[in-house]
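One protein chain omitted, others in place.
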Amino acid sequence: AAAAAAATAMSLTSDEVNFLVYRYLQESGFQHSAFALWNESYLGKSSVMSGSVPPGGLVTLLQKGLQYVDVEWHVTEDGLEVDCDDTPTLLT
Amino acid sequence: AAAAAAATAMSLTSDEVNFLVYRYLQESGFQHSAFALWNESYLGKSSVMSGSVPPGGLVTLLQKGLQYVDVEWHVTEDGLEVDCDDTPTLLT
Amino acid sequence: AAAAAAATAMSLTSDEVNFLVYRYLQESGFQHSAFALWNESYLGKSSVMSGSVPPGGLVTLLQKGLQYVDVEWHVTEDGLEVDCDDTPTLLT
Partner (left out) sequence: AAAAAAATAMSLTSDEVNFLVYRYLQESGFQHSAFALWNESYLGKSSVMSGSVPPGGLVTLLQKGLQYVDVEWHVTEDGLEVDCDDTPTLLT
């Protein structure tokens, strides 16, 4: 049932991703990158703007993504835990 | 047990996040933002570089993050599904 | 008389200088710099835009500026040439 629920989870729009990234760039002190992205992705014309992206939103969501991957690796579809000590790596 | 496994999931380094973002900017055609980030975050000096970030890596991981949030919302710690039709929104 | 004429020469507006620089950046292949300047200096909203800056306009004008400096160094106000082999340097 959890898997079923997950399967219907909402998707992200491009504007939402861009805005998460933009906020990340700002918060990381990458001002030039943030400026460029603002102009390249036309964020100023996006309706996402007024929304309140929580501080650290991009990293928080990425971490949850990793947790999801971790569960995928270590739990079967029946909910049984796999006896496995491997940790998923980000870049593969 | 799944929750326990998730709780020990690895964390992301700054370089890894920056590289995921850099690849996203490139793949999205935001060449100026990618150029700026490359220089601002000193990615050229990072050891992450040679790693192979899969295409669409950032968005894929963000989507999994959303799925994780969705599970958090709709499944209790005991693994029971909550009767709830709400969908978590990204920007809150 | 020449000096008098020169003294009344027109001045450059900020937009004109920015546009000369923008074209220079473009022609030099500095696409990221050109993109940033376009956005930072609001050139898109400038009335200078439609004007036709000749190719190489910035460098041509800088070269003429150097020639003017050279004349200033080697010709007196009376139009007499100074016996001097020095060449003015750009960066002083």
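First chain written, first letter: the chains are A, B and C, and each begins at residue 1.
In this text, a residue touches a chain if its C-beta (ideal position, glycine included) is under 8 Å from a C-beta of that chain, and two chains touch if they have at least 3 such contacts.
Just so it is clear, the model here is predicted, and its values are computed rather than measured.
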- Note on the structure: Across the complex, visible chains touched by the hidden chain are A, B, C
- Message: To test your reading of the contact rule: which positions on subunit C touch the chain that is missing from view?
- Response: 1-2, 5-6, 8-12, 14, 16-21, 24-25, 28, 30-33, 35-37, 39-41, 48, 51-54, 57-71, 74-75, 79, 81, 87-92
- In the whole complex, what residues of subunit A lie against the chain that is missing from view? 31-32, 35-36
- Query: Hey, which subunit B residues sit against the chain that's not shown?
  - Reply: 32, 35-36, 39-40
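As a convention for this text, only the chains that are shown with their structure count from here on.
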- In whole angstrom, how far does the Cα centroid of subunit A sit from the Cα centroid of subunit B? 4
- Shared interface positions of subunit A, touching two or more other chains: 32, 35-36, 39-40
